[in-house]
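I have a structure I would like to understand better, so I am pasting it below and will then ask my questions one at a time.
Note that this complex is displayed minus one protein chain, with the remaining chains in position.
Chain IDs A and B follow the sequence of writing; residue 1 opens each chain.
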Amino acid sequence: MTVPLLSVDGISKRFSGLQAVDGVSFTVPPGAIVGLIGPNGAGKTTIFNLIAGVFRPDAGTIRLDGGDITGLRPDLACGAGIGRTFQVVRPFGALTALDNVMVGAFKRTASPATARRAALQILERVGLADKANAVAASLTLPDRKRLETARALATSPKLLLLDEVMAGLRPVEIDVMVRVFADLSRETGLAILLTEHVMRAVMVLSQHIVVVHHGQKICEGPPEAVARDDKVIACYFGAARARS
Amino acid sequence: MLSQITLNQAALTYINIIVAGLLTGCVYGFMALGLSVIFGVIRIVNFAHGEMMVLAMYAVLLLNQKFGLDPFVVMPAVVVAMFLAGYALQRGLINRYIARPEHELFLMLLAIAIMLTSGMLMVFGPDARNIQLDYAYDSYEVGGVLVDKVRVLAALGAVSGAAMLWGFFRFTRTGKAIRACADNQMGAQVVGLDVKRLYAITFGIGTACVGAAGALLLLLVDVQPYIAADYTLLAFIIVIVGGLGSMPGALIAGLLVGVSEALAGFIILPSLKSMFSFALLIIVLLVRPQGLLGRRT
Partner (left out) sequence: MTRFAGLSRRAAVALVVSVTVLLVLPLFAGGYMVSVLVVMLFSAYLGQAWNIMMGFAGQLSLGHALYVGLGAYVSAGLFVHYGLPPWIGMLAGMAIAGLAGTVIAALSFRFGVTGTYFALLTIAFAEFTRLAFNHFDWVGSSSGLFLPVATLANDDVLRLRGSPAMFYYILLALTLAALALSRMLLRWRIGFYWQAIREDQAAAQALGIDVFRYKIAAVALSAVMTAIAGTLFAFYDNNLYPDTAFGISRSIDIITAPIIGGLGTLIGPILGAVVLTALSETMTNVSASLGINGLKQFIYGAALLVIVMLQPAGLWPWLRSALRLDEGKT
């Protein structure tokens, strides 16, 4: 049994009256892609924010690669190996795409030249190389999502947290992103934890899925098993019909 | 025996000072109210606040000198004029800058402030002027405490003005609509409120308020183009100490500042009284930035 890369153990978080996350535990094996799904308000983004250090869990621990990262400030969590994107993209609008990614790259080097090289490579990988000198504010939404991912990747994370990165993309664009992430994980051994509503992306990418509802884990397993699980169908019944 | 008398005299002196400070503080609080309302609703900081007040002060002074009208008589007209000016300014100019970076709006209001101050300088000259009133030197005596009539009138005016403002926001439809805007701008738009118009009204109310406060302040101090900046700062201190967006907070903080200024001026040195207020501002910003009664946003 391999030592998991990420080990979330019994984390809980309450926001004055609302128990957003309630005793959730799961693991992410090294180099794996794990999907975190659940209806709106299930607590997915809160779980992300707990792992990334935006909030401190009221209870429970979070371990990354053997080290305890529970409650670490976001910048320290990044230093430990967590990379994250935001649900609503947050590019550095006045900077070029290249400069955006360089900001990430500077986490691992102080040399502008090295950062530049690393940033260009990553832009290449996500398919933004031709837009390197475009000002981030002028990019389209799919490109901004790619930029957000590239920027987080530039920090050389061990685990990449993708927060609804497919939202707002057309099916063609979704397929492109899915390929990018699959290739990335396979070639670099990067572990990914993604939360999504776009089922086609999650089911295809993930090797393992964790389902949360009302802040609690209600099911986990391989995609096919989870898709057939009664509890999961019950909480998604209405949403599933609306999705294509 | 003798010490008893001097002790009473000392106590009386302090009481006199505190009472004067409280009365002045009412006017200060009322002056800051306009700023608080504007920030509480539109979330912008009116850096030309003091300048607008001084403009109103000059208007009242002019009307008094030319037509012999008492400030209280002139006040309604000045208030209406200030409201219209504020409404037009917000609707025509400031509204475009609300979503823009803070320093752009700041610079624009700064430019307006400079133009107002220098404009007044051009028209009225740099010398300090005060209003000549028949009752300027009257005073009341209450149990040994001596209070200036003008101070009492000014304070009464301030408190009535604040009460009217409170009534407006509590009981009128427009007032409630404005409060809705302040609480939740998106929600307000969704239910069909004309946010632009409400913002303009709010700004107009803010300037009308500061205009009224200026008319009252004219009873207490001399007017001069350069006092504007000091009052803008004072208004900030009061609003922050009291809590941005909190009307009762502004009044309470006004009283606090009025009394502490009066006491500091007496106990320490008159020139140091503002220092105390700034120290208070620093402490509040660090310890409790939302102020005494403000909400944490």
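As a working rule, contacts are C-beta pairs under 8 Å (C-beta built on N, C-alpha and C of every residue); 3 or more make two chains touch, one makes a residue touch a chain.
What you are looking at is a predicted structure, and each value in this text was computed from that prediction instead of being measured.
From the set B:L84, B:M164, B:I267 or B:I282, the residue in touch with the chain omitted from the display is B:I282, counting the whole complex. Annotation: of A:K13, A:R151 or A:H208, A:R151 touches the absent chain (contact as defined above). Panel shows subunit A; residues 52, 54, 73-75, 78-79, 84, 86, 90-95, 99, 102-104, 106-107, 110, 112, 115, 151-152, 154-155 of it touch the chain omitted from the view. Interface residues of subunit B facing the missing partner chain: 45, 100, 102-104, 106-108, 110-115, 117-122, 125-126, 225, 229, 233, 236-237, 240, 269, 271-272, 274-275, 278-279, 281-282, 285-287, 289.
In the analysis below, only the chains that are shown with their structure count from here on.
Taking each chain's centre as the mean of its C-alpha atoms, subunit A lies 51 Å from subunit B.
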